[in-house]
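Report on the following structure.
With one protein chain withheld, the remaining protein chains of the complex are depicted in position.
Up next, subunit A:
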Amino acid sequence: MPKVVFHHHGDTSTVVEADAGSNVMRAAVQNGVAGIVGECGGQAMCATCHVYVRESHLGALPPISEDEEEMLDCTAAPRDDRRSRLGCQLTLGEGLEEVEVDVPGAQL
């Protein structure tokens, strides 16, 4: 089963398993991971599922669509040019069996 590790401020982390085909936002919301909101339900419309992907996983990510690109300019916490992604756009499963992300300090 695909696995996501959410790192929080102050060195705590949450590890969750998710179904293939799910995504990082869903995995967080379904497991009650603090700091991921997902207000639009995964439509790349709200930018409240912002995560910073850890360096070692950057190569495995799907490309950033134009929509995601534009929404990433509007996140509540500052955008990191390399690591910022919308969790709802990171589909888990083939190619992305495991991913580690840092949860930003703010989503709203």
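Quick notes on this structure:
Here is the rule we use: a residue touches a chain if its C-beta (ideal position, glycine included) is under 8 Å from a C-beta of that chain, and two chains touch if they have at least 3 such contacts; residues count from 1.
We take it that contacts and distances are computed from a predicted model.
One chain of the complex is hidden; its UniProt record names it "Pyridine nucleotide-disulfide oxidoreductase", one of "Sarcosine oxidase subunit alpha", "Pyridine nucleotide-disulfide oxidoreductase", "Osmotically inducible protein C" or "Glutamate synthase".
Mapped onto subunit A, the interface with the missing chain covers residues 26, 29-32, 38-47, 67, 70-71, 73-74.
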